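Of the protein chains in this complex, all but one are displayed in their positions.
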Amino acid sequence: MTVIEPRVERDFEPAPEQFGRRSQAWKNRLFKTAMLFSMFVAFGTLAVLLVDTIVTGWPALNSQLLTGLPSTLPEEAGGRPAILATLYLGALVLLLSVPIGVLTAIYLEEYADRTRWWNRLIEVNIQNLAAVPSIVYGILGLAFIVRGIGVGRVVLAGGLILTLVVLPTVVVASREAIRSVPDSIRQGAFALGATKWQVVWRQVLPAAIPGMATGSILALSRAVGETAPLIMVGAITYVAFNPELFGAYTALPVQIYNWTRQPDPGFQTLAAAAAIVLLVIVLSMNSVAIFLRNRYRKQW
Amino acid sequence: MKPHRLIMFVSAAALALVSTACGGGDDAGGVISADGSSTVGPFVTKAAEDFKAEQDVDVTVGISGTGGGFERFCAGETDLSNASRSIDEDEQALCEEAGVEYVEFRVVTDALTNVVNTENDWATCLTMDQLKAIWEPGSKVANWNQVDPSFPDVPLKLYGAGTDSGTFDYFTDVINGEEGASRSDYSATEDDNVTVQGVSGDRGAMGYFGFSYFEENQDQLKALEVDGGGGCAAPSIETAQDDSYTPLSRPLFVYVKQSSFDENEDVRNFVQFMLDNNESIATAAQFVPLSEDQVAEQLATFEDATA
Partner (left out) sequence: MPPAVVIEQPAPLALPRKRVRWGEQFVHLILFIAAAISVLTTVGIVISLLLPALDFFREVSPVEFFTGTTWAPLFLDAHFGVVPLVVGTFVISFWSALLAFPLGVGVAIYLSEYANQRVAGVLKPILEILAAIPTVVLGYFALTFVTPLLRDIGLDVEIFNALSASLVLGVLLIPTIASLSEDAMAAVPRDLRDGGYALGADKLQVSTRIVVPAAISGIIAAFVLGFSRAVGETMIVLIAAGQLAQITFDPRETIETMTAFIGATGNGDVPTGSIEYKTIFAVGLTLFVITLVMNLISIRLVRKYREVYE
């Protein structure tokens, strides 16, 4: 019987990296370095981005930015209309995308007969829509909502477009949430004589809500940060009044975009400051979503 | 908080937020909408700002370009159309077809400026022929030493107005002899700020736009003098007003819908405001103000239109 003695050299790291040829050890080290490098690039860039933005924008981060109106002079410019419009758009998207998205998810998970071609079509459709670039939604919006229905370049149009952009995401997240509810819950309810809708409304939905909420908030935060579709449907350059549902508007990301392009360094600072505000809005939404996910994570 | 309650709370908050957007708000009598040239844009924006301070009326200003502005104007979507050239035949026909009557106002003068990078120490004055050689359709000039043999070997990077821009129409007409005739391999944009960024970022870069964009960014750019046949002249308020900066000094226009004049008092007030305060607005926005005679002329047009 041959005894295989593992080579144990104490200056190297302990097994299992020791098994095999010596080259294995440095391969491991190389790989680990490569991985740490990846992490470093990702997180390092994030850190640099945040620091750079905050440092650049700090001087302009004052109440004027939050409460003032835009101006041709950077010292006097503010972003109130843009910030308000962003909040309104967010509210609109929330009100529209969540019900439609959740209902669609319920339909696909609970009601749809998978063998029917139209249901398969809907499924594939949603997957495809999730992959469509947001600017194409902007073109859609321009053709149908701004021009077609003739609503014009108003807040409502922007809200509708953004809803369509995030709808697939809400649907996917809601489906995941519904799927994670064990079937035994449904079966138990059916056994007690509940109708399908009763099962969904009273058993499945409440259990799936945390997952849906997380997904919706993440989708919402994405909608709030979207710029391209809004550019296409005409978020105008200079808007110096509070936005209304059927009024002209400019949203915070678009305002940042406009300010970025002004070479006057004063506007660059302003753009950075506005970016801080936008980041605060987006990141707090994300934090709420993550918090919800952790808090309400159910173990079945 | 139970999930159900959380949802109620969030929906209520969202609804509340949206309902504040519906109606309410400080709606001090209609919004005047202006769109068009990005050259004229800063002037009208400054006027809008001052006007709001004085009369609390809102004016929105877009920068779709002169051509884009006219299309919207003739579709009845805007009250004012800003233009860095006068309305052309096709656009006139479009407006006529749509039944949109308008009044043309010359509101301010511009000195179309050629700019180069601040590190460009070899070029000071270019002749019309040189400009044409650089910008004409099919031009293969890609290096400064092709512009003038005495210039160093530095690649020439071009930035300029996009084709929807009145600046483009005017520049090509004057430099190349035909409106719209231009080489196409340059960074074209309706937003002149991009040109500023481009030229200030590249040693061998060159671009063109309205005078106010140069004035705003003097420390990042250098303006070239132009020899229009009478010697080299640098763009400035004086040379534009006394016509020594030819042929690149040009009038800038605002077209006003007649029906807006008739139906909206704020529109009348705004146009009058732009004319009465022409000098202060122009100076603040870095434009060349109208001379007194020119102002009087425009006021006469205004009186006729609003009679």
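Read from first to last, the chains carry the letters A and B; within each, the first residue is number 1.
Convention: a contact is a pair of C-beta atoms (placed from the backbone, for glycine too) under 8 Å apart; a residue touches a chain by one contact, two chains touch by 3 or more.
Every value quoted in this text rests on a predicted model; they were computed, and no experiment measured them.
S.K.: Quick one: which shown chains sit in contact with the chain that's not drawn?
M.R.: When the entire complex is considered, the left-out chain reaches A, B.
S.K.: Can you tell me which of B:Asp164, B:Asp192, B:Glu215 or B:Asp266 touches the chain that was removed from the display?
M.R.: Touches the omitted chain: B:Asp164.
S.K.: Looking at the full complex, which residue from B:Thr189, B:Thr239 or B:Ser260 touches the chain that isn't shown here?
M.R.: Touches the omitted chain: B:Thr189.
S.K.: So that we can see where the missing chain sits, which residues of subunit B does it touch?
M.R.: Listed in rising order, the touching residues are 35, 62-65, 67-72, 75, 137-138, 157, 162-164, 172, 178, 180-182, 184-191, 194, 197-198, 200-202, 205.
S.K.: Suppose we count only contacts with the excluded chain; which residues of subunit A make the list?
M.R.: 15-20, 24, 27-28, 31-32, 34-39, 41-43, 45-46, 48-49, 52-53, 56, 99-100, 103-104, 106-108, 111-112, 121-122, 124-129, 131-140, 142-144, 147, 164, 167-168, 171, 195-197, 218, 221-222, 224-228, 231-232, 234, 236-237, 253-254, 256-257, 260-261, 268, 271-272, 275, 278-279, 282-283, 286, 290
Quick note on the criterion: only the chains that are shown with their structure count from here on.
S.K.: Could you put a whole-Å number on the gap between the CA centroids of subunit A and subunit B?
M.R.: About 37 Å separates the centre of subunit A from that of subunit B.
S.K.: Okay, in this complex, where on subunit A does subunit B touch?
M.R.: Residues 71-72, 87-88, 91-92, 94-95, 152, 155, 206, 209-210, 213, 234, 236-245, 247-248, 261-264, 296 of subunit A touch subunit B in their complex.
S.K.: Provide the residue numbers of subunit B that touch subunit A in the complex, in ascending order.
M.R.: It comes out as residues 3-4, 6-7, 10-11, 13-15, 17-18, 21-27, 31, 33, 35, 41-42, 45-46, 48-49, 52, 58-63, 77, 191, 193-194, 196-197, 200, 216-217, 220, 285.
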